[in-house]
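All protein chains but one are shown at their positions in the complex.
== chain A ==
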Amino acid sequence: MVEWTDQERTLIANIFANLDYEDIGSKALARCLIVYPWTQRYFGGFGNLYNADAIMNNPMISAHGVKILHGLDRAVKNMDDIKNAYATLSELHSEKLHVDPDNFRLLSDCLSIVIASKMGYDFTPDLQAAWQKFLTVVVFALGRQYH
């Protein structure tokens, strides 16, 4: 089981309390598709992904980015048992969506960068550490049911 310090719990709770899902979610997914173009393989049915502008203005991608970001909510609500909280989502990504789990890491890197962009100096090293630890745990849980 993952150990969280009180400081880490507070830092993570604060990020989510002030999180603009619409803004951050859409930007993070769009950035992922642009910076790591091979991730576009999972979005064949999402319309125009022809270039960066198209991706950034694609409403289906925006909506999906928000949906993905809300997927982190269950981790915040189950900090002490993230592994089990993601069991069904992990199975979904493996058995139905067939997503290479390395992509979770790519998206979480983009998420950190978008949040850094929004928060500037407020995204302190300690906050970055707590946030990235949180994402690492979620990414691990999402990959857990792959076989």
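Structure notes:
The definition used in the following text is that contacts are C-beta pairs under 8 Å (C-beta built on N, C-alpha and C of every residue); 3 or more make two chains touch, one makes a residue touch a chain; residues count from 1.
Heads up, the rule we're going with is that contacts and distances are computed from a predicted model.
Here one chain is missing from view; checked against "Large ribosomal subunit protein bL19m", "Nucleolar complex associated 4 homolog", "Hemoglobin embryonic subunit alpha-like" or "Autophagy-related protein 13 N-terminal domain-containing protein", UniProt names that protein "Hemoglobin embryonic subunit alpha-like".
Checked against the full complex, the candidates A:W4, A:F123 or A:Y146 give a single residue touching the omitted chain, namely A:F123. The chain omitted from view is touched by exactly one of A:A63, A:L92 or A:I113, namely A:I113.
Although one chain is not displayed, its contacts with chain A can still be listed: residues 30-31, 34-35, 52, 55-56, 109, 112-114, 116-121, 123, 125-126, 128-129, 132.
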